[in-house]
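A protein chain is absent from this complex, but the other protein chains hold their places.
Per-chain numbering from 1; labels A and B assigned in written order.
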Amino acid sequence: RRREMAKSTQLTQLIDNEVFRAYATYTAIVLLKMMLMSLITAYFRITRKAFANPEDTATFGKGESAKKYLRTDPDVERVRRGHLNDLENIVPFVGIGLLYALSSPQLSMALLHFRVFTGARILHTFAYLIPLPQPGRGLSWAVGYLVTFSMAYNVLKAVWLL
Amino acid sequence: RRREMAKSTQLTQLIDNEVFRAYATYTAIVLLKMMLMSLITAYFRITRKAFANPEDTATFGKGESAKKYLRTDPDVERVRRGHLNDLENIVPFVGIGLLYALSSPQLSMALLHFRVFTGARILHTFAYLIPLPQPGRGLSWAVGYLVTFSMAYNVLKAVWLL
Partner (left out) sequence: RRREMAKSTQLTQLIDNEVFRAYATYTAIVLLKMMLMSLITAYFRITRKAFANPEDTATFGKGESAKKYLRTDPDVERVRRGHLNDLENIVPFVGIGLLYALSSPQLSMALLHFRVFTGARILHTFAYLIPLPQPGRGLSWAVGYLVTFSMAYNVLKAVWLL
């Protein structure tokens, strides 16, 4: 019983830490944003009738008549590129951000990193899907990239100075 | 020496926590399942002789005779779509699940989330590779998606109520 309580106290302390709480909030937000891309892909696949699997077209008829829906569509491909770009950039943020949150940064600096990254990735999605003229998408990508790079630098500095 | 011991005690406590142990078990299982997709892709590439890189076809002959193996194959592409779908869905589970496990959920609720997600993703793989008629794959995808969404909701609630 007492051992049990000690354990839950322990775990509570991590989520109790203000920097870790900020990390949890913004990581949940960017991962939910990334998950939203699946729904947008499904929306465009259904409205554009453009599918990748034969079994997905069965509701539109049988045999040859359904085959024509096995195709790529520019809007679907655009959302999919945005989704893959999220994976390529949000995975490093989640991994390096966790290490950064555990390296005892100042709360204000941590919030700055997490918020700028989250804002940049939301802008990147709008820039990709509208689409905005370049360098709109390029800049929003670069801002998120540099924030993650800055966190990695702080992690390595903290680890090597210990 | 004593400081060293204090440290290892600390780390043991996290893995000692029942919710975290459940998280570790199911995260290891779904990530191993995702890794299995690489082996299945390799199996289909070799049996279907369908490769993406010229250097991979060198064992089948030189020059023009090997070039015909640089092609896409429906079975290979199907496994690759399943692998990408895993990445898109298992990455949010691993990231949000960690935060959820640290937010002091009830053990029974945590086990329910982790087990339903793991089961849904295993079903999704079978539905994709056999393939099962829709909505088999769609439903297994949606169940995993909703579990991750529910964990994210619990994380944000726990963080904002503190």
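Everything that follows uses one rule, which is that a residue touches a chain if its C-beta (ideal position, glycine included) is under 8 Å from a C-beta of that chain, and two chains touch if they have at least 3 such contacts.
Only a predicted model underlies this, so the values are computations on that prediction, with no experimental measurement involved.
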Touch with the omitted chain, as defined above, among B:24, B:112 or B:142: B:24
Which residue of A:91, A:109 or A:122 touches the chain not shown here: A:91
Chain A residues that touch the omitted chain in the full complex: 13-14, 16-20, 78, 81, 84, 87-89, 91-92, 95-96, 98-99, 102-104, 131-134, 137, 145, 148-149, 152, 155-156, 158-160, 162
Residues in chain B touching the chain absent from view: 6-8, 10-12, 14-16, 20-21, 24-25, 27-28, 31-32, 34-35, 37-38, 52-53, 55-56, 58-59, 83-84, 87, 90-91, 94, 98
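Here is the rule we use: only the chains that are shown with their structure count from here on.
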Separation of chain A from chain B, taking each centre as the mean of its C-alpha atoms, in whole Å: 16
